[in-house]
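Every protein chain but one is kept in place in this view of the complex.
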Amino acid sequence: MGGRSSVSGWTARVLAAAIGAAGIVLSLEATPAAAAEKVKMSTFQSNFCCFPVYVAQHLKLFEKHGVEVELVYGTGIQVANILISGSTEFGAFAIEHGVAVTSKGQDVKLLVVTLTRPPFSVIARNEVPTPNAGKPYPQMLADLKGLKIGISTPGASTDVTLRFLLREAGLDPQKDVTIVPVGDPTTALAGLRNGVIDANMAVEPTQTAAVTGLKIAKHVLNIENGEGPELFREFAYNGVFARGSTLKEKPQVARAIVDAIVEAEQHIQDPNRTDEIVGVAQAYMRGIDPDLLRAYLGQYRKNFSPLATPKAIANISQMLLAGKLIAQPVSWSQVVAQGFMPRELPNAADH
Amino acid sequence: MPDPATIAKTPAKIHLADVGIVFRPRDREPVVAVSDFTFDVPEGAIVTIVGPSGCGKSTVLNIVSGLMRPSKGVVEVDGRRVTGIRHDVGYMFARDGMMPWRTAIENVTFGLEIRGVANRREIAREWLRRVGLERFEGHYRHELSQGMRQRVAVARTFATEPDILLMDEPFGALDSQTRLLLQELFLGVWERNKRTVLFVTHDLHEAIFLSDIVMVSTNRPGRVKSIIPIPLPRPRLPPAELAVAPEFRDIYSRIWTDLKDEVRKFD
Partner (left out) sequence: MAADTDLMAPDAAGDGALDRRRVILARIAVIGAILGLWQLVVAVGLVDPFWISAPTLIVQELWHLVESGNLLSDVAVTVYEALIAFVVSSALGIICGLLLARSPFWDEVLAPLVLALNSLPRVALAPLIILWFGIGVLAKVVTAFTLVFFILLVNTLGGAKNVDNDILTIARLMGASERDILWKVTFPSALPWIFAGLNLGLTYSLLGVIVAEILASNHGLGYLIAASAASFNTAGVFAGLIMLAVVAWLFSLMMRKIEARLLRWKPSLTSA
C-alpha cells in the first residue's frame, strides 16, 4: 500500500505542477502585447453635454481603441480646473472655458466636440406669468425680471450664458434678477419642484424632465431648439480638452480618445441603436423616463457631433467678449489641437 | 469692656453650645474638626480665638456666619438660631477679596449698592478717608499694594455697618510692619462703634493687642481650653509700646502656657 501511494502521490504532484505551469504560460499568452494606457478624464455628472463620454465608457469604446479611462466627476468650473491643475490628462468641459483659459495664456487644446448646440433652455415654472411669450428674441426674456433664476455654479457656462442673454434683453444680472446656484441637473430639478427657484437656465436633461416629463415648467427661450441669438446656432458647446504637453508626449492616446468619442457619436446618431443608447442614458442620467429619453434623442441626436468650426469658435469669443471675460478674441487655430479633430470643412481660410 | 463680673452679666451676642462639626470627605475617614465647643461672645467685645493650625478656628467662624451648618449643637446670634447665610455679618480674611474690575471706592460702595443706599459714594469716600486712602479712590486692585488692598477691605467691611465682624487672620499675609499699622488702623476704626468682633489669629501679640477676651482652643478636635480676659485699658497703647509693658508679658505667658501644649501635640 505504502509504495504504490507514494509513487502515485509523486505523480500527482508532478502533474499538478505541470498544469500550474501551463496555466501561467497560457495566461501570459492571453495578455495583449501592449497593456492599455490608463488615463483620467474630468467630466460633468448626469449631464447630456458629456453624453458621448458616457457612451464611450459604457460601451467600452475607449478600451476598444486601446485606452482605459477613469472618469473624475466635478461641477461647474471644477471640471476645467481639474485638467488645468494636472490632476487628469483629459477634461470634458464647456468649450467657452477652454477659450477663456487659452486667452489667458494656458496651453489647453480642444481635441473633439461632444455637443455642438448648447443644451440650454430658459424655463420657468408654470405659475410664473409670461405675458411676453411668443414675442421675438430678446423680448420674451423681459418676463424674467424680478425672478429667482437657477444656474449650476457661479462662473459655469449656464451662468455666463444667462448673463449674456439678460444683457441682450436689457436687464441687469446683478439688480433685475436673483441668480441662484442650484448645481447639477438633478438638484436643479429639485430646486424647481420645491420653488427654491422660479426659473432655470436649464441644461438637459432638466428641461425635458421638467417640461415634458413632470409638466411643472414651460420654455421661455429654447436655445437647444435654435431659438435665441444667432451665435448659438453655429456653436461648439462642450468638448474634450488636453494640455499641450500631453499631446506632445502621448499623441497616440489622444488619438485613441478622439476615435472613441467619434465612434460613440456615430452610435448616438444611428437610429438603429436607439435602445442601446437609451440604456446608457438611463444608467448615467438617473430618474428620467426612457420614453422621454427616446423622444429627446430623436430630436437632438444630430447635436452630438465632433466638429468645431472656425465660426463656432468666433461665436464663443464674441459671447465671452460681451461679458468682458476675455480681452481679445481667440481664434480657432489657437484653441483647437491640430491634426486630431476630424475635419469636414474644406476651407480652413482665416485665423 | 472690663471685668469678668460684667462679662458674665452682659447678654451674649453670639452663643455657641456643644457645637460639633464633622467633615465627611468622600474617600477618607470623617474628620471631627470641632467638638463640644461651648462659648459666648459678649456684645461689643473683641474676642480672639487662638489655637494650633487645623484646630477648626476658621470653621467656627463659618458656622457663625451661616456659611456652614454644625453637625450638632446650637449656634445663636442675638438669641436666635443661625439658619442660613447671615447678611448682617462683615467678613475679612487674609486674601483681600477685592473685585478687580471695580475701583477702590466702587468696592466699598458694593455692599451699599445692594442695599440701595442713596448717598453711598459719600459714605464710601468717608470710609476710604478713615483708612487713609482718600487719594486712591479711583485706583484698581492691580494698582494697589497688599497693605492698601487690605485697607480697602477694612473700609468695605465697615461701610455696611454690620452687626458682627468675623475676621479670619486678616493681616496674616502682610509683612510685619504693615501688619502693625493695619492692627492700629483697625482698632481705631472699631473704636467708633465698638461692634462685636470674633477674630481668629496665630499671632499672640495681635490677639492681646486687639482683644477683650482671648480664647485658647485645643488641637483637633477643637474645644475651648481656656478663656483669658484681657483687662488692658482702652484705648490701647500702640503695639510696639504695649509689647514691653509688664502686664502684657504676664498675659502673654499665660496664653502661651496653655497654647504650647496644644501645639506640641503634633511633634
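Read from first to last, the chains carry the letters A and B; within each, the first residue is number 1.
Assume a contact is a pair of C-beta atoms (placed from the backbone, for glycine too) under 8 Å apart; a residue touches a chain by one contact, two chains touch by 3 or more.
These numbers were taken from a predicted model, which means no experiment stands behind them.
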item: Displayed chains contacting the withheld chain; value: A, B
item: Of B:38, B:145 or B:253, the residue in touch with the unshown chain; value: B:145
item: Contact residue for the chain not shown (choose from A:36, A:72, A:128 or A:196); value: A:196
item: Residue among B:39, B:110, B:127 or B:248 touching the omitted chain; value: B:110
item: Residue touching the undisplayed chain, where the options are A:66, A:155 or A:329; value: A:155
item: Residue ranges of subunit A at the interface with the undisplayed chain; value: 76-77, 97, 100-101, 104-106, 153-156, 159-160, 174, 178-181, 196, 325
item: Residue ranges of subunit B at the interface with the undisplayed chain; value: 65, 67, 85-87, 89-91, 93, 95, 97, 99-103, 110-111, 113-115, 132, 140-145, 147-148, 156, 160, 178, 181, 184-185
